[in-house]
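As you look at this complex, bear in mind that one protein chain is not there, while each of the others sits in place.
Let's look at subunit A:
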Amino acid sequence: MSQLQARFFTEYKKFAIDDVPFSIPAASEVTDLSNVINKLLEFKIADHKHVEFDFLVRGQFLRTSLANHMETENISTEEVVEIEYVQKFTAPQPEECIMHDDWISSVEADSEWILTGSYDKTARIWSLEGKAVMTVAGHTDVVKDVAWVKRDGLSSLLLTASLDQTVLLWEWNSERNKVKARHCCRGHAGSVDTIAVDPTRTKFCSGSWDKMLKIWSAESQVINKIKRPDSDKNSFSSLQTPLMTLSGHGEAVSSVLWTDAEELCSASWDHTIRLWDAETGGQKSMLTGSKVFNCISYSPLCRRLASGSTDRHVRLWDPRSKDGSLVLLSLTSHTGWVTAVRWSLSNNHQLVSGSFDNMVKLWDIRSCKAPLYDLAAHEDRVMCADWTESGVRNRWRLCVCCELCVVCENCIVLLVGTGRFYT
């Protein structure tokens, strides 16, 4: 078997070639195929520049020679093989490094600003270029999680959750560079480890060590009325009580997110991921794992849930499946606790995971045996990661933070994927 019949196709009109089968050597690898496509394109388009391509055979990335791949995937070599090609996702390079002077517990990026929470009890706002813009101080203990709520022009709403059992809602005016605590959400009996803002940007949910999930309103008008004059301890303008409390977890809640406007998803140390109805407060379903879950992420594009746990694996779940513990895929490459996992906002195949083994890995679920890239720019344990929503259509950034604990100097490394062709 030295030659294979293959037909190439792509979703990118720009790189489309004639839909005819080619006879290609079975031993050819990605670079060979890429050269073939480039040759064909050169014939077709006069001013074609060389582009590296990646190839998919029946939804799986080609990583070995074509013959090997087809043998392992049990694809018949008798028929014409359909090979999809996409532009190669080039290796992300570290672009900027933002130094923090304490551990960074969380990071959240939007199209303009990066928000980090730190163990020095503050949250900080950075520009995408890595310039410190604002320090949000007000918590009496470690800031465990941060979140952007919404932006109205120059003023933005942001949330910080802390070990001091409170969530603070801040209003930040980027023009005047003033930050003001809108109100304080008090009610948890343990450290608030995770917060998530709902898609309508009017509510948010917090998960705490005290096993509870609480849904709070992000609207400031309602709570202004319930002002507590006796709260002399803090200077916040108002206190807020939760709209709803969801209890059911047997252990600390480690991660929470909204899958849509009415559905909440939470991961816990009790080895379960639970789906809640945000309207009624009832538990809809439960996914059971075998280890403590550190983090979860949901992609509305592919409707998959990714979880990182203490046993080194990133697991993909289908949250809609009713029979609990169905793992679709297990991505195994890390050697430490997986502490951060985040789906790409734009690519329904990509996710990033960070671990205590100092590695950040970029995965494509179409090649689940090995990550696409290992990002080894960090010298310390990775605590959290996030993608930026770039204003430029084709530029996506990955914000990852890690601790650098020995010298108490911590950093954010911004990793930029330079691939231009994501959808």
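We take it that a residue touches a chain if its C-beta (ideal position, glycine included) is under 8 Å from a C-beta of that chain, and two chains touch if they have at least 3 such contacts; residues count from 1.
Keep this in mind: contacts and distances are computed from a predicted model.
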{"item": "Hidden subunit of the complex - UniProt protein name among \"Ribosome biogenesis protein BOP1\", \"Serine-threonine kinase receptor-associated protein\", \"Guanine nucleotide-binding protein subunit gamma\" or \"Regulator of G-protein signaling 9-like\"", "value": "\"Ribosome biogenesis protein BOP1\""}
{"item": "Candidate in contact with the missing chain, chosen from A:22, A:337 or A:387", "value": "A:337"}
{"item": "Of A:164, A:198, A:364 or A:386, the one touching the omitted chain in the full complex", "value": "A:164"}
{"item": "Per the touch definition above, residue among A:61, A:119 or A:276 touching the missing chain", "value": "A:119"}
{"item": "Touching residue (missing chain; options A:28, A:174 or A:191)", "value": "A:191"}
{"item": "Touch criterion as defined above, residue of A:292, A:328, A:345 or A:370 at the omitted chain", "value": "A:292"}
{"item": "Positions on subunit A contacted by the hidden chain, ascending", "value": "103, 105, 119, 142, 164-165, 189-191, 209-210, 251-252, 254, 269, 290-292, 294, 310-311, 336-337, 356, 383, 403, 405-406"}
